[in-house]
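Every protein chain but one is kept in place in this view of the complex.
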Amino acid sequence: MSATLAAVEVAGMPFKLGTDAYLLLSLLMFSLGVGCIVSRRNAVAILMGVELMLNAAAINFVAFGAAGGGLDGQIFAVFIIILAAAEAAVGLAIILNLFGLFKTIDVDHPDLLKG
Amino acid sequence: MAAATFQELLSNTMFQYFLVFVFTAFGVVFVILNVDVLGKLLFRPVMPDPLKLTTYECGEPTIGSSWVQFDIRFYTVALIFIVFDVEVVFLFPWAAVFAKLGAPAFTKVMIFVGVLAVGFINAWKKGDLDWVTSIAAHDLAAQKDARLARARQRALETEERRAA
Partner (left out) sequence: MLLEATEAAHSATQAVLGLPRGPYFKMAEEIGGHTLGYFMPELIVCFTLCLMLLVDVSDKLRSPRNLLSLAFVGMLAPLLLILGKWGTALFIYPDWGNLAQAAHFFKDHGYVEVAGASMLAFDGFANFFKIFALASGLITLAMLHYDRSLPRKSFGEMLTLVLGSVLGMMLLASSTNLLMAYLSIELMSLASFVLVAFKRSDRKGTEGALKYMLFGAVSSGVMIYGISLLYGMAGTLDIALMGQRLRDVNDPLAIGLALLMVTVGFGYKMSIAPAHFWAPDAYEGAPTPVTAFLSVASKAAGFAGFIRFMDAMAFQSTGNALPIINWVSFVAVLGALTMTIGNLTALWQRNAKRMLAYSSIAHAGYLLIGVAAVAVGGELGGDSGRAIADMGASATAFYMIAYCIMNFGAFAVVMAVAHETGSEEMSAFDGLAKRNMGLAVMMTILLLSLVGIPPTFGFLGKMNLFIAGLEAAQAGYPIMAVLLVVAAVNTAISCYYYFRFLRAMFIAPGEPALVSRPLIVSNTGWLLVGGSALLTVGLFLWGSLFTAPTDEATMLRRTPAPAAAEAQDASKGHAGHGH
């Protein structure tokens, strides 16, 4: 895959041509993820925003890895997939329990802990 | 520069800084400003009216809330599925080159699968995978728990009475 990337220096950084496009994509995904987290009050929606952030990072890793970082990037991406699933599982389990107790998954609603 | 291509735009140093600026803006917004206030004012104003709050259902008058409670067993099985399903990611690259690597790689992946199997056995034995009996088992366990708690409470009270 790295054969398609021509070797060009960008702004003095060890980027190669084509990496920036991925970087832009991942930037967009990350920003959307942050936007989602900031705007949503629904716990599941916030977890979805986090997934977007994690996947944005995974895209970065694969792109940088292909652009000359070696295999580390792709291995990291595989681990991100696993971690995202594990985090979602734990998160959903907690949210499920929350729904059972509070009958809502709005993060603003449970407010026993204050101060 | 009017005919600058997208590629040139991307390789422009100023553009790089613009990207960084976008990052910084998000970082600042996220960390410093109050998430509640910002979220409610800018991104998602909360202005409910009765019609908006009704459940959307095409053409039909709605019955009840959209939050229908599913059986908890669906969720348990789904969560277990997610966790074990995704672990396959580690097996794909291994399977692709298994013929070349031979026994050492096999042992190592077997260790990995073995660890997964331990988790699976645990979930299985705990009854999280049983579709029919799990609720009954839960109830039984809950009853037993309650009995134990009552017994502990009684013991505690006797102890206190004796102390007093």
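When the chains are written out, they are named A and B in that same order, and each has its own residue count from 1.
Note that in this section a contact is a pair of C-beta atoms (placed from the backbone, for glycine too) under 8 Å apart; a residue touches a chain by one contact, two chains touch by 3 or more.
Because the structure is a prediction, the values reported are computed rather than measured.
Counting over the whole complex, chain A has residues 2-3, 11-15, 19, 23, 26, 30, 33, 37, 43, 46-47, 49-50, 53-54, 56-58, 60-61, 63-64, 67-76, 78-80, 83, 86-87, 90-91, 93-95, 97-98, 101-102, 107, 110-113, 115 touching the chain that is not drawn.
Against the chain not shown here, chain B presents residues 16-17, 20, 23-24, 27, 30-32, 90, 93-94, 96-97, 100-101, 104-105, 108-109, 111-112, 115, 118-119, 121-122, 125-126, 141, 144-145, 148, 152, 159-160, 163-164.
Definition applied: only the chains that are shown with their structure count from here on.
Distance between chain centres (mean CA atoms), chain A to chain B: 14 Å.
Partner chain B is touched in their complex by these residues of chain A: 8, 10-11, 13, 17, 20-21, 23-24, 27, 30-31, 34-35, 37-41, 78, 81-82, 85-86, 88-89, 92-93, 96, 100, 108. On the chain B side of its complex with chain A, the touching residues are 7, 10-11, 13, 16, 19, 22-23, 26, 29-30, 35-36, 38-39, 42-44, 72, 75, 79, 82-83, 85-87, 89-90, 93.
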